[in-house]
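Missing here is one protein chain; the remaining ones are kept as they sit in the complex.
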């Protein structure tokens, strides 16, 4: 199982803060998960389009789409941060 | 009349914090005052020797030995500052 | 000693600074950055702001920034306190306090921590304005500020 988290503008637009995906060998990278979400179409297709600046963290560390994902990981998607 | 002030290490070594000099046309610059003090010899000669780093302020503004001095001015001598 | 705190309640600026500066009589300099909510942003009046964050990752990201500051400079202590939840104009949002024997290192480390926090810690601001709610966009100047520290 992979836990997905969405924050801020993404969370609001998707109308969900989290979901779980069953892990499968094809879902072994951030890029693969983004492809799956994008394929849902609609708002998902828009927000995860290649030209959108969505940041990703795997197990609470910033990473990029090359990063590999394994069973049990927590993968978070969010817009550029604006704290401080 | 010119008011002379001495601070910190200088004040202690000279055993005085202030004195007044009668103004005269020859005492028209910081350099001329330094020459007069140096000519007193002893500790004065040492402290106002050319190789000593003594700072000067005329009327409470930092200046150098070229600065001119006139009747009524306040001329202060002190070591490099160490506040803060 | 270092401490990182995320909280919804207001924080006590004075108590944090007092505790940090008394920790070690070798401390000669304490530099504190306080970020507070402004009532105007990009020309619009902002009445309230809500700060969202990513619990768990926030603490990790801030710890990594504090660790890096301690590697780069000789410091005696760092405090980072960041509020989340609803905020009003003039409310303090974030505090970064850095103690060191000498001021140069304290200034650099303090600015480094807040510059990195601005681009690397998962916080998001949503503003409530008379024209409606809006998410605050990331600022290009914050990216530039972060770039300066790259090496």
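As written, the chain order gives the labels A, B and C, with residue 1 at the start of each chain.
Definition applied: contacts are C-beta pairs under 8 Å (C-beta built on N, C-alpha and C of every residue); 3 or more make two chains touch, one makes a residue touch a chain.
Keep in mind that this is a model prediction, so the values were computed, not measured.
Although one chain is omitted from the display, it touches the following shown chains in the full assembly: B, C.
Residue-wise, the contact with the chain that is not shown comes from B:7, picked out of B:7, B:23 or B:44. Of the listed residues C:39, C:67 or C:133, the one in contact with the hidden chain in the full complex is C:39. For the chain missing from the display, the contacting residue among C:66, C:114 or C:136 is C:114, taking the whole complex into account. Not every partner is drawn; the one left out touches subunit B at residues 5, 7-9, 11, 57, 60-62, 76, 78-84.
Listed here are the subunit C residues that touch the chain not shown: 13-14, 17-18, 21-22, 25-40, 89-90, 92, 101-104, 106-107, 110-111, 114, 141, 145.
Everything that follows uses one rule, which is that only the chains that are shown with their structure count from here on.
Distance from the subunit B centre to the subunit C centre is 49 Å, each centre being the mean of its Cα atoms. Measuring from the averaged C-alpha position of subunit A to that of subunit C gives a distance of 26 Å. Averaged C-alpha coordinates put the centre of subunit A at 73 Å from the centre of subunit B.
Counting partners per residue, subunit A has no residue that reaches two or more other chains.
Residues of subunit C in contact with at least two other chains: none.
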